[in-house]
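Scroll down for the structure; my scribbles are underneath it.
For this depiction, one protein chain was excluded, whereas all remaining protein chains were kept in their positions.
Each chain gets a letter, A and B, in the order it is written, and its residues are counted from 1.
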Amino acid sequence: MDLSAINPVLFIAGFFVAATPLIFAAIGELVVEKTGVLNLGVEGMMITGAICGFAVAVETESPLLGFAAAALGGALLSTLFAFLTQVMLANQVASGLALTLFGLGFSALLGQSYAGMKPPRLEDVDFGPLGDIPVIGPVFFSHDIIVYLGLGIVIAVWAVLKFSRAGLILRAVGENHDAAHALGFKVKRVRALAIMFGGACAGVGGAYISLIRVPQWTEGMTAGIGWIALALVVFASWRAFRVLLGAYLFGGLVQLQLNLQGAGVAIPVEYLAMSPYVITIVVLVFLSRSRSAAPGSLGRIFHASS
Amino acid sequence: MTTPLLSLSALTKAYPGVVANDSVSLDIGAGQVHALLGENGAGKSTLVKMIYGLVKPDAGTMQMNGAPFTPSEPRAARAAGVGMVFQHFSLFDAMTVAENIALGMENAPKLGALSAQITAVSESYGLPLSPDRIVGDLSAGERQRVEIIRCLLQEPKLLIMDEPTSVLTPQEVEILFKTLRKLSAEGTAILYISHKLEEIRTLCDHATILRLGKVVGECTPRETTARDMAEMMVGKLLSTPTRAGQTAGDVMLTLSGLKAPAPNMFGISLKDISMELRAGEILGIGGVAGNGQDELLAALSGERPVAAGMLRFKDTDIGPLGPKARRAIGLLAAPEERMGHAAAPDMSLTENAMLTGATRMQLQNSGFLNWPAATRFAERVIAQFDVRTSGPAAAARSLSGGNLQKFVIGREVMQKPEVFVVNQPTWGVDASAAAAIRQALLDMASEGAALIVISQDLDELMEISDRFAALNEGRLTPPRAAQGITVEEIGLMMGGAHDMEVAHA
Partner (left out) sequence: MIALVKRPEPSRVFSLAAPLLAVLATMVFGGLLFAVLGKDPIEAIATIFWEPLFGEFAFFYRPQLLIKGAPLVLIAIGLSLGFKAGIWNIGAEGQYIMGALFGAGAGLAFYPLESAFIFPLMVLAGAFGGWVWAMIPAVLKVKFGTNEILVSLMLVYVAEQFLASMSLGLLRNPEGMGFPGSRNLQQYSSAHNADLIAGSGMHWGVVVALIAVIFAYVLLARHRLGFAIRVTGEAPRAAAFSGINPARLVLFCLGMSGLLAGLAGMFEVSGPAGQVTIDFNVGYGFTAIIVAFLGRLHPVGILLAGLLMALTYIGGDIAQSKMGLPAAAIQVFQGMLLFFLLALDLFTNYRLQFKRAEAV
């Protein structure tokens, strides 16, 4: 075992890469849950985004077009969920599961001819001299645009939820859909839009895995990150900045685990690989006491009876 | 008279199987306090929903200041100057007062400016309310103020109030009436919906009486007796239940220092409740909604058991026992919410009979359920309590509110409880069914059962109680004889002006 093989600067910089898929998926789901909808299809939307992004990036040789396609793919799949739960009033848990099962199969179908390919590389943003500062440069100023976009989206979601009227309406719909309806707000429309936003975010998160983190396409490559994103929303008590915190903590753990594997620590690889899931469970146990922060109408079906 | 502010002519609205409003016409003048009087199901709610743009009329027209008025949604109605305070507040518990008010406004200013406006309006109309508080922490009276202030900030020409006093203490009612009179003096018309006659006589200039969707009369309340208005409203004379006047028997139930934590963030904790309940008596428990009624029922029914020593049934300590064990020894209960709490809406009446009757009616044998016996039990409840339904196979949700209430009360009564606790036994039930339910409760007491009746209808409590107590923020006042008690005394027991405390909070 050789822990000195771990370069602390690269290690910390790796946090951002490991956390970005989670940040996208979790912030999207946070918005969805804030409107009172529980979409368990995050994993399915991520994997769909992963293949859509990968395929388009390979075909067009533009990673950014790939990310756009991933957002579109995720949003399209989530529209199916919106249709089921908002129009057909289907159970949200079952519909979310269906979305995940379908997304896993659908992505495998789309991805058949892309296995083993290398996607085009997305260049890091050039911060000029900032990137040359020792330690700080490589840690903060040596990432691709998507990493910074993820940060930007978290800030934007926070600001919209806190300060704008749209955010106020969004929260109101999630808090008490009957009261929101009585005030004349379009509950279903707000929810459908939020679901599509969540889908687009999850898609981008998935594409970040296939285009940057791995970078390659394999079936089922999201490997539960969508589910961890769902846990992260609970961990964050439905607050945007705590999503960021949680994602970095988690990204750090994944990074640590991978580095330990690389350094040949005397723990079998399988046990290191299961550690993120075990840690997620442990965190859930510690946080489930604060459920009261959940939006009041979370998971309930809305049908205007009047 | 000049052009009325709002004029309705021949409004009609039908739902499958029922005509909710049948050619209803009425005029409301500026500054007028106009009462809309009628029993539950008379069509009052449908009428105001049409004015507020929630429901579209099938036929008929509305005019506002002489111009056609056809609100397609509440937003349009609000823009035209109609404000409405709902009976069940459409508020968001986890948000602040200011955020709630902002949601109800078309062009809400920034929250800071809005807070200042809220404070200003609340002071000028004598409705103390702090804009930064979380709505879930407010009392029912304060929550109503949120709705009223939300309406007032829009400077409405017409304010609709749907049963506003059902959640208020007598003292709070006084405060509300002062506010309403001030508004009326400033030229705002008020459409006041109620079935409480004395209130209407005190407050309103004019009354329109609805029965079964039709206008059956109009009057000037100050010049009409409550009895005459009641007759117009009900259309027939009701049999008044009579107390058999039994002397109280043995102590059946003892609460000693009963405490229970709040079930959730916005619930009420029960604080040190002590009292005795005797065989053959009815203890009426009044109080403003949300002061611990549901929590008290849950503690007594066993849904939320309490610590050992806090609750005794005859000589047995039953504090930690659950509902099944309490039912087995003779303590039964019926909660307020019939749909989803007392009964499972999508299940049949037979299954709902099984729900609480399994033990006492011997509907099960070593864990296996005897469905034919449950059906027979359900049939007996249906027959004895005159439940209108297609039969025991009907789903609970297919019954009207009143009929389901008769079923869930009947289901418990027919299990012959020794102690029976019921919350809001006649809520939302038509007058004749309510009378039947009250009579059943009185009969139980005269046969020796001990009853606790929790209700927000003071008239009902006065009619059937031997003793009276009130719940206030999870505390129970010492019970006192109901005979000769005055409205002022009741008001003080219910906590009087406790809501006024927030003014300096």
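Methods note: a contact is a pair of C-beta atoms (placed from the backbone, for glycine too) under 8 Å apart; a residue touches a chain by one contact, two chains touch by 3 or more.
Remember, it's a predicted structure, so these values are computed and weren't measured experimentally.
Among B:Arg78, B:Lys157 or B:Arg327, the one in contact with the hidden chain is B:Arg327. Considering the whole complex, the residue from A:Leu10, A:Val93, A:Ala263 or A:Ala293 that touches the absent chain is A:Val93.
Although one chain is not drawn, the whole complex shows that of A:Phe11, A:Phe127, A:Tyr148 or A:Tyr277 it is A:Tyr277 that touches it. One of B:Ala79, B:Ala113, B:Leu369 or B:Ala383 touches the chain omitted from the figure, and that residue is B:Leu369. Checked against the full complex, the candidates A:Leu22, A:Leu122, A:Val147 or A:Ala231 give a single residue touching the omitted chain, namely A:Ala231.
In the full complex, chain A contacts the hidden chain through residues 40, 80, 83-84, 88-91, 93-95, 97-98, 101-106, 108-109, 112, 219, 223-224, 227-228, 230-231, 234, 268, 270-271, 273-274, 277-278, 280-281, 284-285, 288-289, 291, 303, 305. Those residues of chain B that touch the chain absent from the view are 56, 70, 72, 301-303, 322-325, 327, 335, 337, 340-347, 351, 354-356, 358, 364, 367-369, 371, 394-395, 397-398.
The definition used in the following text is that only the chains that are shown with their structure count from here on.
Residue ranges of chain B in contact with chain A, taken from their complex: 49, 54-55, 73-75, 86, 89-95, 99, 102-104, 108, 264-265. In the complex of the two chains, the chain A residues touching chain B come out as 165, 168-169, 171-172, 175-176, 178-180, 182-185, 292, 295-296, 306.
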